[in-house]
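Heads up, one of the protein chains got dropped from this complex, but the rest are sitting where they should.
Order as written gives the chain letters A and B; numbering starts at 1 within each chain.
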Amino acid sequence: MANLWQKFTKYDGNGWWNLPHSASNDPNPPHENPIGGSWLSNIIRTVTHGGVSHAGPGFYWLVGLFLAIITLLEVWLFGVEGLGGWYIPILLGLSALKFVGVVAFFMHLRFDHRMFTYVFASSMIVGILIFSILLFLLEFGHQPPN
Amino acid sequence: MTTKALTFPRLFPRPKADTGIWSWIGTVDHKRIGTLYGITAFIWFIVGGLEALLIRAQLASAESTLIGPEAFNQLFTMHGTTMVFLVIMPLSAAFFNWLIPLQIGARDVAFPRLNALSFWIFLFGSLIINASFLTGNAPNGGWFGYAPNSGATFNPGLGMTYWVVGLNILGVASIAAGLNFIVTILNMRAPGMGMFKIPIFTWMTLITSVLIVLAMPILAVAGIQLQTDRVYGTHFFNSLGGGDPVMWQHIFWLFGHPEVYILILPAMGIVSEVLPTFARKPLFGYPFVVLAGAAIAFMGWFVWSHHMFTVGLGPAVNTAFAVSTMLIAVPTGVKIFNWLGTLWGGNIRLNTPMLFSISFIAMFTIGGLSGVMHASPPTDSQQQDTYFVVAHFHYVLVGGALLGIFSGIYFWWPKFTGYFLNEKLGIANWALMMIGFNFTFAPMHWLGMDGMPRRIYTYAENMGWEGSNLAASIGGLILGLGILVFIINVFYSRMKKVMAGNDPWDGRTLEWATTSPPPVHDFDEIPQVKYRDDFWFQKYPETISEYYHDEHDQAVPSGAQIDGDDAEANAELPVVTGSADDHGDEHGHGGIHLPDMSYYPFILAFGLAIFGVAFVTDGLVLFAGAPFFIWGLLGWSMEPVND
Partner (left out) sequence: MTQAVTTQHHEPVENTSTGLNSRKLLMWAFLGSDVMFFGAFIATYLVYRGKSLVGPYPDEILNIPVTSVSTFVLLMSSLAMVLGLHYVKEGNRGKATLWILMVVVLGAVFMGFQFVEFREFAHEGLTPRTNIFGTTFFILTGIHGAHVTIGVIWMAFLAYSSHTGKLRPDNALDLEIAGLYWHFVDIVWIVIFTVIYLISATDGAPAGVERVIHG
């Protein structure tokens, strides 16, 4: 903690908040898993560790299949009755899953430099926060004249 | 890398001229673009100032019939719109353009042609907004254009349509410029310059650019919605069709409050450069100033409803926004105390830039405090739409943003031109502005407390407001006189040319390391950076030990190599040489490779402007703009990427 404070207040502030200098400092080392293990464990490692060595066409097809299945599930849920208040949260969750799938794997954010994630995520966070607050206060604060 | 240009039929060859009008139209040099921004914005500043003087002339006496209500509405709308979008934002952009590459030790911005495009779009957008005067029906719905008053039902003329279209065009320019500066600051820093070694003005530019990039799209959405309501009969803000005028206020202020920080943060950055230079001390608490700026920018998103306390959002909403608004005073206060700490114990030189900067602190604090006053909903319901609010935001925007910008003009003029602005005229300029400014806006505080509403073209004789209003009008004239002295100063100094040399103020940041004015390529050799305020420590290496400590908090011996965090980074710095044909170098960091000039930004912006005109006149005009737009786009994309 004291060290953190020192880094923060030190005149030469080149500490933990500093942006990486080059891709060689990439927090996601490109070849982190050598060949080995089953295809499934390779894919799991690609997803969880962001290694790129196995993100080939097969992986993209798999992600595409996954997205298609979720879409089918969404359309199927549309016809299911009796979900009640769960319908909207479930659908929002599923679309968030698809959203993350495309952004992380098709747009390569999972494999890419973290900087791009920071740039995109910061605007997503600001956007989601302010528009949620807007919806919230219009829902509970103010009733438009009908 | 593609080394050979793809062939594309060109009507004229790639521009090469160094002088004359074509050299300006085809320019991609950040310094020239900065000059263009500065001159254009200053012309609009004079226009907006004259509008303000007309407003003050009308209000100087009770029941005046000098201008009349119609023209008065147009004047205050255009005054606000001009000052916010056509003056303070582009004046800040002028400083961004001039200084950012110099301060981070780069040869240009990351996307020179995009930079030129931003300027030309800004120029055409500002012309479109002001062209509304020619139709005799200027925008008259206030700079915030509240629905339904700005809708087609209550405002059938073309004025507000010009306003919406013009603002959307300006938004494109701002977003393009904002994206450009984000990438420039992240990607174009000199070797060794970590993010916490960049000058504070560069930090504030980065934060402002992020705000611009995230806030301007919301204005674009508001504009598109109002435009479709006005022209195509949609119902966004039409309660008869199920819409809600309050939504306009929400969307506009979702943009509008970050916009306030877009206006003030660059000026804060300027002041944070001027104070350390003339106090001959490093900025007190640099990381805190940076993080306070970031905190202001982040919290600025969650306070927008304080513009709407009297709308009737309910006590819970009002309380929440009151709290968040008061909280934002904390990081602002941090900055003010950091500036005071910078001055404390400093070896202070009181010259024109310093006077402007110190006045900035005082005036901005007054404006900030009146802001905290109407952060409280009960107080605000008394002050809403009165002159108290007018006093508040003029203290923040004139006493804050504008004084900061003037400070920057006097500070960096020697760097821009090579010669000083006259000091005596400068002090006269400062004194007249300060007297005039306080005479104009201080009385508005008690006028507002006394209940005088904003945006009324006249008032009754027996209200007791005449004396204060007359004082404000006279103050406005004095303020105008101060600006006149500035203009005289510019021409006088240009005639006298008291040469300044490269580093007239004993500066701290990299822009003082190059010549004044800088060469086209900015730096003969890209500087290698080791410290914050690197240029200062190059000049005074004996002071390094005062500020740098090693891991065990021991003072570093003078001139010793700094170890620790950036030892690794230093180790892998490329050796920079001045070889002219370094092909592996895309951005001219090594060999002096400058981007070639291009006409296409101008052509593309011209096409876009005609599209804008189509929205206020006739859809068929789109076909007139399309050739220019497509020509600009194709020509641009066929130019080699490396340039």
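Throughout what follows, contacts are C-beta pairs under 8 Å (C-beta built on N, C-alpha and C of every residue); 3 or more make two chains touch, one makes a residue touch a chain.
Bear in mind the structure is a predicted one, so any value in this text is a computation, not a measurement.
When the missing chain is restored to the complex, the residue among B:Leu59, B:Leu75, B:Leu102 or B:Ile175 that touches it is B:Ile175. Of the candidate positions B:Gly241, B:Pro378 or B:Pro519, contact with the unshown chain belongs to B:Gly241. Contact between chain A and the absent chain runs through residues 19-25, 30-31, 35, 39, 42, 52-58, 60-61, 63-64, 67-68, 71, 74-75, 77-78, 87-88, 91-92, 94-95, 98-99, 102-103, 105-108, 111-113, 115-116, 119-120, 122-124, 126-128, 131, 134-135, 138, 144, 146. With the whole complex as reference, residues 1-2, 110-111, 175, 178-180, 182-183, 186-189, 193, 213-218, 220-222, 224-225, 228, 232-236, 241-244, 247, 251, 254, 574, 584-587, 589-590, 641 of chain B touch the missing chain.
To be clear about the criterion, only the chains that are shown with their structure count from here on.
Mean C-alpha position of chain A lies 34 Å from that of chain B.
Remark: chain B residues 186, 194-197, 210, 213-214, 239, 242, 244, 246-247, 250, 254, 282, 285-287, 298, 301-302, 304-305, 311-314, 316-317, 531-532, 547-549, 553, 562, 564-566, 569, 572 touch chain A in the complex.
Every residue of chain A that touches chain B in the complex is listed here, in rising order: 6-15, 17-19, 21-22, 24, 115, 122-123, 126-127, 129-130, 133-134, 137-138, 140-142, 144-146.
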